[in-house]
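A single protein chain has been removed from this complex, and every other one stays in its place.
Residue numbering begins at 1 within each chain, and the chains themselves are lettered A, B and C in the order written.
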Amino acid sequence: MFLAQSSPFLKPGLSVAKMMRAVILLMIPGIVTAIYVFGYGILVNIILSIIFALSFETSILYLRNRPIKTYLSDSSALLTAIIIGVALPPLAPWWLTFIGVLFAIVIAKQLYGGLGYNTFNPAMVAYAILLISFPAQMTTYWQTPTMLLSQVDGATLSLLESINFQLFGQLPANVSIDSLTSASPLGIVRTAISSGAATIAEIDAQGNAFGMLGGIGTEWVNMAFLVGGLVMLRKGLISWHIPVSLLATLGFLSLLFGSFELDSNPSPLFHLFSGATMLGAFFIATDPVTASTTPKGRIFYGAGIGALIYIIRTWGGYPDAIAFSVLIMNMCAPLLDYYTQPRVYGHGLDDHQEQ
Amino acid sequence: MNAKQNNTIAQTMKEAMYKLWSFPGGITLAGNKSQSNKETISTAKTPKQLIIPLSQHIGQPAEAVVKVGDKVLKGQLLAQANGAISAPIHASGSGIVSAIEEHAVPHPSGLVALCIIIDTDDYQQWFDCQPLLSDADTAEHSIHNLTHEQITTQIAQAGIVGLGGALFPSAAKLHTAEQKQTDTLIINAAECEPYITCDDVLMRRRPEEVILGILLIKKVVGAKKCLIGIEDNKPEAYQALLAAISGYKLPHTEPQIEIIPVPARYPAGGEKQLIQVLTGKQVPSRGLPMDIGIICHNVTTAAAVYQAVYRGEPLISRIVTVTGGAVKHPQNIEVLIGTPIREVLDQVGVAYNKIEKVIMGGPMMGFSLPSIDVPVTKASNCLLISEQGELATPPPAMPCIRCARCSDSCPMSLLPQQMYWYAKARDLEKANAYNVFDCIECGCCSYACPSNIPLVQYFRYAKNEINNEQKERNKANIARERHEFRLERLEKAKQAKAEAARLRKEKLAKKKALDAKKAQQESDATASDTDKKDTNDSADLIQEAIARAKVKKAQQQAQKKNTDNLTADQQRQIDEANERRSIE
Amino acid sequence: MITGILAFVALASFFGLVLGLSAVIFKVESSPVVDQIDTLLPQTQCGQCSFAGCHQYAQAIASGDAPINKCPPGGDNLIQSLADLLDVEALPLDETEAAHSGPIVAVIIEDTCIGCTLCIQACPVDAILGAAKQMHTVIENECTGCELCVAPCPVDCIEMIPIKQTISNWRWPEPQYHTNNQAASTIYTTLDQVLAENTQA
Partner (left out) sequence: MNEYFLLLVSTIFVNNFVLVKFLGLCPFMGSSRKLEVATGMALATTFVLTLSSASSYLVNTYILLPLEIEYLRTIAFILVIAAVVNFTEMVVHKTSPMLYQVLGMFLPLITTNCAVLGVALLNVQTGYGFFESVLFGFGAAIGFSLVMILFASIRERLAVADVPEIFQGAPIGLITAGIMAIAFLGFAGLDKGLH
């Protein structure tokens, strides 16, 4: 029998793979800055992560008898891997990456049916699982932001030394892990404020947390991701709803509470340019599969993440909260979609047509 | 007209001060119209055989009024409208009806339908046409003299249907509009689909016909406002219509015809979108434009109305855009309804070896033909003969990544991603809850989808399935009623039977009792005389019954008497009949 | 010990009283579920579910005596809607009975029919017309395709035929080429084949 093909017959050459690759391309400024600030460890993380991700993806596709080439070339696993690589501590040992990617690709993505079906952002599932399972490694293996080129006190590892440490756990003689690492700016502020040890002004005086805009070091990374994100917006790769509502809510809440108690609340700029805020706002929260899809839903979704980031950073048990906030809003996305359906043409006209 | 002039006209069109609204979503497409809109309208030859389907409109198929072997003239009625929503079909050429049979028709399924097939002759003699007006009459006055009844009857008899693609019988539409309060007549001249230029060329070459047709429709619906919506990428057509309108000075008391350029963005020519752009109003879901006082007609329909009223000609031909990479000279050609597409292509000149697809209609909403041996119908506005690589063959579909590009481009503000999700899972109830029936199948979502999912087909599938389910449900309800009725009937029959059995039994019992009594009486009779009266009674009864039987027998014999004095012939016939009966 | 028993007796009597009262206040007449199930069933009355008719089957489903997958004419769509209605897992169709393929109707071959009325008696929806010693006809629109009339016919003159596909009952097929390269190519080459034949001719 003749099989009917349905209109339309016009198609522009769009594809999921092209979209994914464009996003990856626009992450490069942020990644380069992150390597510059935190050392080669980030690079090692990303490469390890990509290798693990692609091999997990391939084996699951093989087990499930799916076309491997079609799905591998959609680059979605690649993007997940890169986000995990950037998000992990720069000095993360290889097995941390391995476990993270395992959970991301196998559990959070493929068990749900692969691309398009996962309910939760795979990279964030990985991050959250690692954070609650290996809190020590996840919080302490942050290399002090030292700017590779300036080589302050020689306290950075070279590429080879970094590989040696992350794969085999061997540090160069006379260097200890403590001398390399320090708490993140968000962590420093949180610990000081919640224990009542210091006020914002006192932390500022110590000079190890605040940079020009936000957290010392991380502000540059955030700025680079912001640039990449703005280009994505301009190119129409993502819609404005999620990043704008996320950043606006985070900024508004920190402004609101900050104006009450200046001593214990860092400025909105600090919130916006510390931790993984920009990475989260433009590259993680905008993951279309797990986000809300209606225009209104996307605004609520972004605002929800922004609010949760602020709440958990300020009153919760973790210094940064992108992963938890994104996961919690992932849970709400189906319900948001359901309750924020746009008014369809020709429906509910009575209140509309009276213009 | 040169390009520079065009630009200035386009500029004026843009600057024309009309308050316009806009519709959400939509996509910008390459027009691909310049290939076919330059030349004049050519005329296709009368083919040797015309294949005219009986169903070329929404509603009941027409009923054939000719027989095989009948000689028909051009324009003669072949099949009459069947019911209120139907349209007659006319012979598009003179000749002999050689068959009324099922033949392949242009339809996405590639299935057959009932067609009247005419072997044409060389004379092409017209049937007696009876126009209401002639071109010599001055337009406004003569139209004024016509009654609504006259115009609608003429339109109904000419078999005019919505030629923009809806194929709704125009007379029926006008009839409803007449009864309702209609304040705006919108003429759809947007023609937003790429490649198609038949409306454009019609407006350029025959603007007077269009305007007169519009005046006729306007007269019938009695609209207070008349707007022609035209996409701003058709400066020549705009100019031509303007010039034609200025030829007919309407009295100031009459509502003027306004030509309104609308921004070229697909699907601006969709009825609902055009209404929204021009008036800011929305047609209620599952309602009609009439519900908000608007009636919409296509320019080509207006021209057909002109033909019917001024020439008396029924709708037996239409302008078809033949275009696409495989066509040597893309052009607009006036083709008789029923002409096989193969003959049209032969005449226009097509590189058969280059053909990839033959699409009837535009590339966004048309359908690909399984065969070119199907006739041109009233719906055929465009034949798009694409060559390899012209229309991208979509790569295999990937899973939906919920990027929402489809919902961003949907002019109806639907959520295609959700409808697709549920249509794919066959959760039709949910698909319906997401208003899949409001989908106009414009194809924007499929076009925008980076995963290349055939969304429109999913929605068509879902709609078909839901309708079918509804149909089956109705059928099941009828079946249940019939079944319950049957059970009831059987129950009644059973009760009646039981009742009858009971009565019989009672009677039997009575009789027995009576017999016993009788026996008793007989034995007692000798002994006693007191009961004699009873015995006499029963004896009387018996006597009466015997008498009755005798009378009956006599009557029967009396009836029989008509066979007593028969002729020999009659007797023989009776004997023969009896013989046959016994054999059987 | 005694206190405990007494306290519990008192407590239990109290709750018993409350429940008894509310049982009277919140009395429910009948369950509309049977009717809801019955509306979903195709009403072929074919008895393939081993119940006498659709209503009986609906009652059995409602009371939990029958699984939802016993109705071949309803097919998977019916199972899905029943599963949705009752919030149970959809089961695969129980195909111990003959497999059911597409809608069918009964047609009586008129030359062979002897007019015995046996089929009329078998038809659950009175869709067969005719009288003794006269030829019978099936009203196509009313026939549910239950096949109950086929077996009683002594001369085997009833055939079940699939309903003819026409343009008016044609439906868009579900897209088959989702993530499946092979199916995609079969679709797109169909027209090529047709045209190839045309150009050769």
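Methods note: a contact is a pair of C-beta atoms (placed from the backbone, for glycine too) under 8 Å apart; a residue touches a chain by one contact, two chains touch by 3 or more.
Note that this is a predicted model, so its numbers are computed, not measured.
For the omitted chain, the shown partners it touches in the full complex are A, B, C. Considering A:73, A:119 or A:164, the position touching the chain not shown turns out to be A:119 (whole complex). The missing chain, though absent from the display, is touched by one residue of A:94, A:141, A:220 or A:324; that residue is A:324. One of A:28, A:132, A:160 or A:197 touches the chain omitted from the figure, and that residue is A:132. From the options B:63, B:254 or B:427, the residue with contact to the chain not on display is B:427.
Even with one chain removed from view, subunit A keeps its contact list with that chain: residues 64, 107-108, 110-114, 117, 119-120, 125, 128-129, 132, 194, 308, 311-312, 314-318, 321, 323-325, 327-328, 330-332, 334-335, 338. Counting over the whole complex, subunit C has residues 3-4, 7-8, 11-12, 15, 18-19, 22-23, 26-28, 31-33, 84, 86-87, 89 touching the chain that is not drawn.
Listed here are the subunit B residues that touch the chain not shown: 399, 421-422, 424-425, 427.
Just so we're on the same page, only the chains that are shown with their structure count from here on.
The interface holding more C-beta pairs in contact, when A-B is weighed against B-C, is A-B. The geometric centre of subunit A is 51 Å away from that of subunit C, both derived from CA atoms. With each centre defined as the average position of its C-alpha atoms, the distance from subunit A to subunit B rounds to 56 Å.
Here the spacing of subunit B and subunit C, counted between their Cα centres, is 31 Å. In subunit B, the residues touching two or more other chains are 108-109, 357, 368, 370, 396, 398-399, 454, 457, 460. Those residues of subunit C in touch with two or more other chains are numbered 172-173, 175, 179, 181, 188, 190, 194.
The touching residues of subunit C, when paired with subunit B in their complex, are 38-39, 41-45, 53-55, 77, 80-81, 84, 124-127, 142, 144, 165-167, 170-175, 177-181, 184, 188, 190-192, 194-195, 198-199. Residue ranges on subunit B touching subunit A, taken from their complex, read 23, 29, 108-110, 194, 272, 276, 280-287, 292, 357, 359, 361, 363-368, 370, 384, 386, 391-392, 394-396, 398-404, 407-408, 411-415, 417-418, 434-435, 438, 441, 443, 446-452, 454, 456-457, 460. Chain contact summary for the complex, subunit B toward subunit C: residues 55, 105, 107-109, 111, 113, 342, 352-353, 355-358, 368-373, 393, 396-399, 424, 426-427, 429, 453-454, 457-458, 460-461, 464-465, 468-469, 472-473, 475-480, 482-483, 485-486, 489.
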